[in-house]
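What you see is the complex with one protein chain gone and the rest in place.
We call the chains A, B and C, going by the order they appear; numbering starts again at 1 in every chain.
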Amino acid sequence: MVKEPSQEHIKIPIAMSRPYRWATGRYLGKLYKEARDNKKLVTNRCPKCKELLWPPRPVCGRCKVEAGEDWVEMSDKGTVIQYTYLVYPLWDPHVGDRVAEDYPNATILLDGGVYLVHKLEEKDPEKLKAGMRVQAVWKEEERGQGLNDILYFGTIEQ
Amino acid sequence: MANRVAIVGVGQTYHKSKRPDVSQPEMVNEAVRAALADAQLSMKDIESVFVGNMETFEGIYLPDHGLADEAGLFMKPGFKVATGGSSGGSAVVEGSNFVASGLFRTALVIGFEKQDAGDTTGAISAATTPVWGKGMARGALGEFAKQASTYMKQSGATEEHAAMVRLKADRGACRNPYAHLRLGLESVEEILKSGYLMWPLRLLDFCPQSSGACAVILAAEEEARKITNKPVWIADHITVHQEPFRAGTFGDPTGLETYSEDVAATKLYKRNGISNPRKDIDMAETYEPSNWQEMMLYEYYHFCEKNEGWKLIEKGITEIEGEFPVNPSGGVIATNPIGATPVIRVAECALQIRGDAGEHQVTRDVKTAVATALGGPNWTVMVLLRRFL
Amino acid sequence: MAEKLEELESFVIPGKIDIPNTYFAGLAGSRFLIELRDNRRIMGIKCPACNWVYVPPRSTCKVCFSKLEDWVEVSDKGTLLTCAIAYQPSPVQPVEPPIAYGIVHLDGADSGFVHLLGEVDFNHLRIGMRVQAVFKEERAGSILDIKYFKPLD
Partner (left out) sequence: MAERVAIVAAAQTKYHLNRADAEEGELAFEAIKPVLQETGLTYADDGNGIDSSVTCSQDFWDGKTISSTSVMSYVGAHLSTEDKVAEDSINAVYCAFGQILSGHHDIVLVVSHCKESQGDKSIIENTAFDPIFMRLLGFDFITAAALQAKRYMYEYGITAEQCAKVAVKNRGNAKNNPFAQEPMDITVEDVLNSKMLVDPIRLLDTKPTSDGACAMILARENKARKLTSKPVWIKGMSNCYEGHYLGDRDLAECDALVSAARRAYDMAGITAPLKEIDVAEISEEYSYQELLWMEGLGFCGRGEAGKLIDAGVTQMGGQLPVNPSGGMLSGNPTVVAGMARVAEAVLQLRGEAGDRQVQGASVALAHGVTGICGQHQCVMILSNK
């Protein structure tokens, strides 16, 4: 075991943000376009297993085959499978700060059959439950950010 | 045709949140020196070096290059692997492959993370990019919280069971001088009093952010027998990756998918004649970032039936003195220097097989042990170790 | 939904990865930087086996893997081993370009010391020239406590 010496420990803080220009590519770009222009969620379907891919992409990772362009429009309604809420603000590397997002974070099964992670409008832990029905609440402005064109998922009646 | 490979030396630093006293290369150097001392070798006996580390955690591009002057890479062949949390396990696998291949007689495998240099949750959240999942990431915490909530519902496990896992881990950690969190916890109630980080995960339910390093030295059979009279053989290893089709970052939050752990265990056991893991294997060190995860891993690795993981802890089966000890070192929930973590699992299994684990040596005579690693989205590495070939 | 894939657009999303880091200088680095800051001294460390003086110091000899503890002070003067002049701006530069960089063989050391060069006519920069460290007045315990190396007349 190494003993800790008592000398002063010099530290060098470096805060260098790294800028990026990430591309969606054409398949995910299709989802972006439909979300931006029509507030719609679309994806493509695997020709082999017939499952919807998510996000849309040119291959099915499960069947390991090319997926092609069997595009499908999905409902923006779904069911909450799991949720959790944040108690402690966590560092968001894309923001560059601690973010105390006060919306619960949920895994949602869309009626089309794909899972996505998003925020829930309902903040009251007492009212949160797995199985609750939700629907996307779309941004009215500045769309073009894919799933972030959805503000959050609001609770809907059964 | 392939050479048989043995672990002939292991070494680790003590693990803490912060190591302000040492630079990153100096910290890694401690583990390398410890492994060399354990093997009674010098650096010139080392023919190759394989490194596991996740660069985003420290914000260092090509971090292995920065170690070259002080951690033994200078003028040696080797490379770095980065497979998320399993990086250290992958480094052991590649080191083992290169020795087995006959390309090198010895290999030094290094895993390290100096998490005092950055923000771990931030680095894990950066596993998503803004084009898919911006602002939705909650580090590993969010994933494990969701898995815990599902597991609770599906299996009937309770928060008390999770607390019992935590208590077991702490008992092990307190007997392991290198462990990070050595809390001296005394009761389940004490754990249930700790606050929620992210429901249902409590502060004491989740692993710490540790800074530390671990090194193991591998040697081909002929060399190994010269170096030590207690070689620990790498009988087999397997790596399986899993794609998160159901929006998980680690596996599948819905529990509906086949897990990489399940595939890895099935194949590894089959080709090594293991039909009853809890009988044919003597102990395990797993990569369990939360106590909830440990109960799930019991199931994924076939140590018990589905939804019965909590029964193992309830019956004390996985305690140090138990029938099938798991994580006698205190495990990942006590110590998690990410890149080093899977290497520590392998090193701890080797110590148990040698009978050199000191105060946390398990009661059962360990002839066979399995060390596992977990990386995102759900990377599984399993290393099967044996006292006899 | 009949568009051809080639007609679909790819969206480019600008963003960043922003996670601040803190690096501990460690055993050898801390003492080196403290000496720079407090005493304007440049310290090296000597390998007992290789008889080699490293500047900046480190805790282990890269060649023989000996532990290094034998501190020696080296001169703030030395000989230029190589140099380069960066003309184009980049976000990582500590001062405005053009910037001259050099590796200096300090008197008493066996390795080169990497730093900036200043107070120098770029046309007169040449390998083998004698240079001396210029310290900043305000020093913080950083490699930048040395402002640059300037030519000795």
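Note that a contact is a pair of C-beta atoms (placed from the backbone, for glycine too) under 8 Å apart; a residue touches a chain by one contact, two chains touch by 3 or more.
As the structure is a prediction and not an experimental result, all values here were calculated from the model.
S.K.: So there's a chain missing from this view; which of the remaining chains does it actually touch?
M.R.: A, B, C
S.K.: Hey, which of B:A31, B:L73, B:V109 or B:L201 is the one touching the hidden chain?
M.R.: Considering the complete complex, B:L73 is the one touching the chain left out.
S.K.: Please identify, in ascending order, the residues of subunit C that touch the omitted chain?
M.R.: Residues of subunit C in contact with the hidden chain: 10, 12, 15, 17, 21, 23, 25-26, 29, 33, 54-56, 58, 62, 81-88, 90-95, 99, 101-104, 111-116, 122, 127, 142-144.
S.K.: Residues of subunit A in contact with the chain that isn't shown?
M.R.: Its contact residues with the unshown chain are 12, 14, 16, 18-28, 57-62, 64, 66.
S.K.: Over the whole complex, note the residues of subunit B touching the chain we left out.
M.R.: Interface residues of subunit B facing the absent chain: 1-2, 23, 49, 54-56, 59-62, 64-69, 73-84, 90, 93-94, 96-98, 100-103, 123-124, 126-129, 131, 237-243, 258, 260, 263, 267, 375-377, 379.
What we mean here is this: only the chains that are shown with their structure count from here on.
S.K.: Tell me which has more C-beta contacts between its two chains, A-C or B-C.
M.R.: So, comparing the two chain pairs, more contacts are at A-C.
S.K.: Can you compute the centre-to-centre distance for subunit A and subunit B, using the mean CA position of each chain? Integer Å is fine.
M.R.: Chain centres of subunit A and subunit B, defined by C-alpha means, are spaced 29 Å apart.
S.K.: Using CA atom averages as chain centres, what separation in Å is found between subunit A and subunit C?
M.R.: Here the centre of subunit C sits 42 Å away from the centre of subunit A.
S.K.: Using the touch definition from the top, which residues of subunit A touch two or more other chains?
M.R.: Correct list: 5, 9, 11, 14, 16, 20, 22-24, 28, 91, 93-95, 145-146.
S.K.: Out of subunit C, which residues touch more than one other chain, so two or more?
M.R.: 11, 13, 15, 17, 19-25, 27, 29
S.K.: In their complex, what parts of subunit A are in touch with subunit B?
M.R.: 1-2, 4-5, 9, 11, 14, 16, 20, 22-24, 28, 54-55, 61-62, 81-88, 90-95, 99, 101, 105, 107, 109, 115-119, 125, 130, 145-148
S.K.: Which of the residues in subunit C come into contact with subunit B in the complex?
M.R.: The contact residues of subunit C facing subunit B are 11, 13, 15, 17, 19-29, 58-60, 62-65.
S.K.: Going by the contact rule at the top, pick out the subunit B residues touching subunit C in the complex.
M.R.: Spelled out, the residues of subunit B in touch with subunit C are 19-27, 29, 42-44, 56, 58-59, 68-72, 74, 114, 116-119, 122-123, 126, 129-131, 134.
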